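A quick write-up on the structure given underneath.
With one protein chain withheld, the remaining protein chains of the complex are depicted in position.
Going in written order, the chains are labelled A and B, and every chain counts its residues from 1.
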């Protein structure tokens, strides 16, 4: 054991310059997921850009982020040095899990990145366009199996919205939930299911390699560099964005809020962050202040309506 | 052949002295963190990834490969010596490995684990280099019904970890299956058996259960024996090194473990632990020394350890060829690769050969450094057993809780650790085997979800479960594995089997 410790100290001393203590970022998910990656990227960039000295990331996994949210709201109350990473998935999870703590109990600072959903089919599929898919769905919703993330998550919500817009009963959709993007992607590539839905990034390299056919994206307007129509163009009035945000603790003074907002703005505008967005393929959807809060409340009510439609929320 | 040239080039770069040092630091750090009970490879890699960012791309890739293999291997040392597997893939190692350590054969057990990991890592990494595109096609054929058949097979083989009583083995398994139901049902989003407690919504963490049942349960049980408990463990009896006999009995399990572990690791919903279960069951059926199984059979360490490491390399197959992160560890690795400008996906081998071969060369070097680090340390590790019991077990509990706190610092999680520790103790007192509980927790949800997915896709048509050729073959193997022992027993060889069963404890 001792030898390891000495070696670890050496390596640690080589690799990590000392800093003064500063922000703690709560990632309400296990290591590896989108929120964890966002938190760890924030950590790297904040230290790189000198916004903060020492940044610690803490994983509080569970229940679509609602456990981390509840813990953050109660334990960090009034702490100006604590940040929480979160996103659209939380909105749905709060509703399906009946979470007593909601996003109203924290102080959303800014939306940082976002990703649009993409609808794909295997390259060999007979379905060539969104219109074909909608037609099959209308004919018999049971025969169209959709692979996506967990039940009640953003992928499921998007399928519900599509069904509704196409005039199909959302409770009749045949949605197959998978635990992670990888597993769902394997099922689509192996033609185990009819269609797949997930963030565009998950499918990008497959679409480019020609193993998946991209039918549509869920953005309001076409995405630069992506050769696919929006759902609106395909005649379905659906826009879904899976955004990620950063929130501060409740009970901060106006000054403290302003200081955190300024730090996050500095981060979002920094070259380091732009570089991260580029390497990870994340869209820059920075939106702060009241504009963000307004969008948030819109998302909450729309999501509640669709989850009720699917039958996941009573 | 261009492939070889790229690989040689990569090896030359990776074999530079500075890069060898980075590889050594990587495996040391990876092992040091991975050895903690409760911290699996995913968290190890996530924690240590930033360390590698400070280096140049070549060096960081090598250190990263070292961390990955080190983290995968780390858990086996504590499994063997202290009966405290740190992650689900080393649970099976503890079954035979700890018995060996208690008999003073900890040295050979650690050696066969280390060399087996090396052999498996070597073969699997080479397989990754040369037949990845073929393997991945095979893996994609696996849909829900094929996975369901695989889980049925895994369930049948679990019985080899049952111990001497079918009743107690089954009871343990069903305790595990009950625990597996806790949490949000993934397919419908409804909470089951969580009684409104938000901390239960995500179910019981496998590592928490394993650490509690093995590390804490074991500590309580040993303490409750008082002075008349098992006499002090003899650290080394005979040689600390493997004998010719050990070698002769190890090499086949290493190879079998590799061939079981690699394809299962490559399957998007496989997971390292299933390979280790199947390898253990296979060794138990094939061994010439069945009487030793349950009392420290070296085959039972060699096979599963090789399977574990082979599946670590197997995980990289879908990651590199399809950009599919199939485990949490792989998802973090994906983030790491992006940092080095490597965009995994179907075009990677074509567009970025240098980096891919550089990575594969790094993995080979890291695998080698792991052996260099661990073989000399075996003598030191077995001395751990000579630490007086009060300090040894105080240290075990310190590191066991450290792992849990580091992964999720919540009072509730520590409470579960305590509760399951007590359960593990009570089960030991009444002679219930521990491994089936953890196995049930792992396999239960997989089997249930795959079955429901298969039926959902077929819109309720049950026949699909048997009409796929792969699923049918797997189910037939499972049926044979179940029925053949029954027939043997019926034909009067029952005494032999009963005797075998009785010699396990």
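Simple rule for what comes next: contacts are C-beta pairs under 8 Å (C-beta built on N, C-alpha and C of every residue); 3 or more make two chains touch, one makes a residue touch a chain.
The rule we apply is simple: contacts and distances are computed from a predicted model.
Asker: Could you tell me which of "C4-dicarboxylate ABC transporter", "GDSL-like lipase/acylhydrolase family protein", "Protocatechuate 4,5-dioxygenase alpha chain" or "Flavin-dependent amine oxidoreductase" is the UniProt name of the chain missing from the displayed complex?
Answerer: From the choices "C4-dicarboxylate ABC transporter", "GDSL-like lipase/acylhydrolase family protein", "Protocatechuate 4,5-dioxygenase alpha chain" or "Flavin-dependent amine oxidoreductase", the unshown chain carries the UniProt name "C4-dicarboxylate ABC transporter".
Asker: Going by the contact rule already stated, which one of A:174, A:205 or A:283 would touch the omitted chain in the full complex?
Answerer: Counting the whole complex, the residue in contact with the absent chain is A:174.
Asker: Which listed residue (B:6, B:368 or B:425) would be found touching the missing chain in the intact complex?
Answerer: Only one of B:6, B:368 or B:425 touches the chain omitted from view, namely B:425.
Asker: May I ask which residue of B:33, B:82, B:154 or B:317 touches the chain that does not appear here?
Answerer: For the chain that is not drawn, the touching residue is B:33.
Asker: Against the chain that's been left off, what residues of subunit A make contact? List them.
Answerer: Interface residues of subunit A facing the absent chain: 5, 8-9, 12-13, 16, 21, 24, 56-59, 142, 174-175, 311.
Asker: Residue by residue, what part of subunit B touches the chain that was omitted?
Answerer: Per the touch rule, subunit B residues meeting the hidden chain are 29, 33, 47-48, 50, 164-165, 167-168, 170-171, 174, 177-178, 181, 185, 187-188, 190, 192-193, 195, 216, 218-221, 223-226, 389-391, 393-395, 397-399, 401-402, 405-406, 409, 411, 414-415, 417-418, 421-422, 425, 428-431, 444, 448, 451-453, 455-457, 459-460, 505.
Everything below uses one rule, namely that only the chains that are shown with their structure count from here on.
Asker: For subunit A and subunit B, what's the span in angstrom between their mean Cα positions?
Answerer: 30
Asker: With touch defined as at the start, can you tell me which subunit A residues reach subunit B in the complex?
Answerer: Going through subunit A, the ones touching subunit B are 1, 3-5, 7-8, 10-12, 14-16, 30-33, 36-37, 40, 43-44, 58-63, 66-67, 70-71, 96-97, 99, 142-143, 145, 150-152, 156, 174, 176-177, 179-183, 185-187, 189-190, 192-193, 204-206, 208-209, 211, 279-280, 312.
Asker: Would you pull the subunit B residues touching subunit A in the complex into a rising list?
Answerer: Counting only subunit B, the residues touching subunit A are 25, 28-29, 31-32, 35, 42-43, 45-46, 49-51, 53-54, 139-144, 184-189, 191, 198-199, 201-202, 268-269, 318, 322-326, 328-332, 335, 338-339, 341, 343-347, 377, 380, 384, 407-410, 453, 456-457, 459.
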